[in-house]
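The structure under discussion is supplied below as structure tokens; questions concerning it will follow.
As you look at this complex, bear in mind that one protein chain is not there, while each of the others sits in place.
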Amino acid sequence: MSNSKIKVGVVGSTGLLSGFLIKLLHAHPHITIETVVSESNPNISIDTFHPFLRGITTYKTEEFKSNRLIDDCQVVFFCKPHGKGIEQTLQLVDRSRDLKIIDLSANFRLKQASLYDEWYKFTHPFPESLVEFVYGLPELNAEEIKKANFIANPGCYPTSIILAVAPLYKNKLVHPKKDLIIDSYSGVSGAGKQLNSRNMAINVEANIITYKVTDHQHTPEIEQELTKLLNEEVIINFVPHVAPFKYGIVNTIFVKLRSKIEINEIVDLYRQFYKPHPFIRIYSPDIYPEIQYVEGTNFCDIGFSYNQRTETLIVISAIDNVIKGGVGQAIQNMNIMYGWDENIGL
Amino acid sequence: MSNSKIKVGVVGSTGLLSGFLIKLLHAHPHITIETVVSESNPNISIDTFHPFLRGITTYKTEEFKSNRLIDDCQVVFFCKPHGKGIEQTLQLVDRSRDLKIIDLSANFRLKQASLYDEWYKFTHPFPESLVEFVYGLPELNAEEIKKANFIANPGCYPTSIILAVAPLYKNKLVHPKKDLIIDSYSGVSGAGKQLNSRNMAINVEANIITYKVTDHQHTPEIEQELTKLLNEEVIINFVPHVAPFKYGIVNTIFVKLRSKIEINEIVDLYRQFYKPHPFIRIYSPDIYPEIQYVEGTNFCDIGFSYNQRTETLIVISAIDNVIKGGVGQAIQNMNIMYGWDENIGL
Amino acid sequence: MSNSKIKVGVVGSTGLLSGFLIKLLHAHPHITIETVVSESNPNISIDTFHPFLRGITTYKTEEFKSNRLIDDCQVVFFCKPHGKGIEQTLQLVDRSRDLKIIDLSANFRLKQASLYDEWYKFTHPFPESLVEFVYGLPELNAEEIKKANFIANPGCYPTSIILAVAPLYKNKLVHPKKDLIIDSYSGVSGAGKQLNSRNMAINVEANIITYKVTDHQHTPEIEQELTKLLNEEVIINFVPHVAPFKYGIVNTIFVKLRSKIEINEIVDLYRQFYKPHPFIRIYSPDIYPEIQYVEGTNFCDIGFSYNQRTETLIVISAIDNVIKGGVGQAIQNMNIMYGWDENIGL
Partner (left out) sequence: MSNSKIKVGVVGSTGLLSGFLIKLLHAHPHITIETVVSESNPNISIDTFHPFLRGITTYKTEEFKSNRLIDDCQVVFFCKPHGKGIEQTLQLVDRSRDLKIIDLSANFRLKQASLYDEWYKFTHPFPESLVEFVYGLPELNAEEIKKANFIANPGCYPTSIILAVAPLYKNKLVHPKKDLIIDSYSGVSGAGKQLNSRNMAINVEANIITYKVTDHQHTPEIEQELTKLLNEEVIINFVPHVAPFKYGIVNTIFVKLRSKIEINEIVDLYRQFYKPHPFIRIYSPDIYPEIQYVEGTNFCDIGFSYNQRTETLIVISAIDNVIKGGVGQAIQNMNIMYGWDENIGL
């Protein structure tokens, strides 16, 4: 690494994720934040939107100007809501293919454009652009990420679920005819800061809210990546819930294996699979990940039990949805793109 | 009581309080719900707004028609937001002074109209009506309530604070030159169901939110009632906070007494003062009320410690803000107005 | 019902469930509490253990004396921990077969004694007694309960799970070769009041704790009842978790049906099945039970979605674990045994 620091921009800087991204970027030893952009709220001190940044940073939001970003930044992070900002992102892509872009939305994650119509309820305006973005799950795609300039940063649920079963799919251990069953619990930060009834404290406190039982938009993202791993079409049951805490996702995943396997073999397989990856922690059998162990970190923790009576493998995984499921993974991707240590600044 | 049941109406039936009111009224042995009214959402099944009523009640909201209420009801409960529905309430007052009205808003609590301008930021359109409504705090005003047709049901904070110190003010034990200090914590139900940023779970979870430190609109209500008790002007410091739970208020109140008093005398005084009142529980010294002991009940629990070193009496009180601080007290008032047992249906 | 009230006793009156039982029994119009018994803590005011009972009841605990219970009570509720008090319960059974006994522990729920060794880690001292106790799930066994004197009150998880799928098993709609998958979340009250690290707030707050993934002791209870319904051996995957709230259980259940069925047929089937049962609420498709709708009630709410892509029926059920999963169901059983309205006192 040269001595001069890499200059980065953040587009969409008023939402929940961007606040945490700015905090981590600000503390990252190899970069400086050149600009934070908010179309809707330009020229406002960033700590107005993210009060925890008071006394830490003094950035003011700027208007979106593609020149400014292309001329002055080497990396641009996009934190726009799903379906927003696609054209802007592609302006940068088209005009400077050297600029690195890490997009934290779902805008470029799915490779089959029709899935946006089906699951996101919008028609993707530039379907041909989808292949240009590498799916930025570092533990599976590190080689591609190293070579990429454009990254689609994975969703929070998909990160925690794909990592939890990838070794099984990659090694063809799952029963192809029995679909995967995933029951997931997320804290309220998963929904960001926008006002809506479901995320009012009066509904969340002392409650579990089940939603989108068959139609959550992360479903095709998980299926796409598992299908790639298995090389056979994967269909899943994915049921998400909101639980009364702020950060974290816990998944309980029920897997039918092709054949009986000792639980210790499973553990060994996972430990081998994830050996080079500092952010994956594989637990010993019958010990389970908890949010309290991953909160505030970029770890994905994975634990197991094998139910002898039903011949079912139960995989439990947990992440901090904002860090490993969002801004931490984005920085991990940047680190990999620049050849830095994967955990710098994390 | 005659065998025929009293017919009641509920106006403003989509907000948080009205759901609980309808639940309690529905189970009350001496009344039947004749109509539930929603101007903004007429002709909709009530359990749409209050899903916990599914399978319990089958009411549909009606439009507001004063004739309907006057002709068919003997009691009407108003659950409109503060500043709304004043004219409608007074339509009923004017046209049928036999109809009993229990208003759960702040619309008729303050007797000095200018306080609405100052604290609620609206000009009361019918200041002359204010004296017609009895302040419905049963433990202090039972005699007036018995004779009244129009009740202003107290606010949640005021209920829990006035009851916590009334014996001291009534008996002139407080130091008149030293203002009362009240630090209060409320669950999120205090803010109802309306969308707003402060009550989003992302802000409430794992947090304390301090608000309106010097200008909460319940301040003049508390001062009005304590001034009546002391017969001397009372000014208070009242600092409210929101804490991460749904129901309940806990107050910590610091009182400077006129002269030294044994804590046991205080306890005896309170027990005597509240003897006839089934919903007040006075704790032994150095045991403190907690939300878990009052949740779901119409109790107001009161406990004490005396700090010898600072010569300060500390009073802790707790209520369920929705029950004793709202719908429970409204029913308690109705019970008293009809001469029924105070705790029927509670 | 005659005018004289039924006299009841409560044995094991210091644990979490007994406090709520005493509260409900105290308010029940057809009974009086004759005695509350605590072997370990006799002669102590009951509100010492259950402070929310202050000012409501004035019972003092008595020592366990079988004569006292047999001579003076018509119903005795046992609230002892699992594995405790079996001999005492049977003393009463043996000496007065007219005395009604409702046991809230697991001591008499399983009909095959060896399951206690396997799942509860104790050897049942009186295996022959197990058949004498009717499994008290009123919506399935009302006829037997009516005739019974000895009731084994179901566990909290089993209540909420068995009711959620009973119509499918009873009507042989489930695929016999594909095991049921149940992912369950319970509030901390499920663990009672005993000190243990897992239920310390430092571990529960802002967390999900997964435990007993393959060996929870409620597993055989669920399997026993589903096997009875299906008339074929049922094996389940049941994964319990603790979530950061006090009351309530939510289950997400994945069912493979024998053949494709329209979701509306399922809903109709359930509504028909549970028609006579006031405490079961069947939701319209794609609306899901939440704890906030059942908290403090004896309801079991059940909702559904059908995943077309995976041909999986997802059933969501919710109860208040302390009420429908404990003391409320115990009282419902008593009501049925006496021929009273099922929901008297609930």
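Order as written gives the chain letters A, B and C; numbering starts at 1 within each chain.
Quick note on the criterion: a residue touches a chain if its C-beta (ideal position, glycine included) is under 8 Å from a C-beta of that chain, and two chains touch if they have at least 3 such contacts.
Worth saying up front: this structure is predicted, and the values here are computed from it rather than measured.
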Touching the absent chain when the full complex is considered, from C:E132, C:E205 or C:D286: C:E205
Residue among C:S18, C:T57, C:S189 or C:N237 touching the omitted chain: C:S189
Residue numbers in chain B that touch the chain omitted from display: 179, 181, 183, 185, 187, 203, 205-211, 213-214, 235-237, 239, 241, 243-248, 250, 252, 254, 286, 288-292, 295, 303, 305-310, 312, 314, 316, 318
Interface residues of chain C (partner: the chain not displayed): 16, 187-189, 191-193, 195-197, 199-206, 244-246
Positions on chain A contacted by the hidden chain, ascending: 51-52, 54-55, 205-206, 278, 281, 283, 290, 292-294, 296-297, 299, 301
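Everything that follows uses one rule, which is that only the chains that are shown with their structure count from here on.
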Centroid-based (C-alpha) most distant chain relative to chain C: A
Inter-chain centre distance, chain A versus chain B - centres from mean C-alpha coordinates, in Å: 47
Gap in Å, rounded to a whole number, between the CA centres of chain C and chain A: 40
Centroid spacing, where centroids are CA-atom means, of chain B and chain C in whole angstrom: 36
Junction residues of chain A, two or more chains touched: 187, 203, 205-206, 244-246
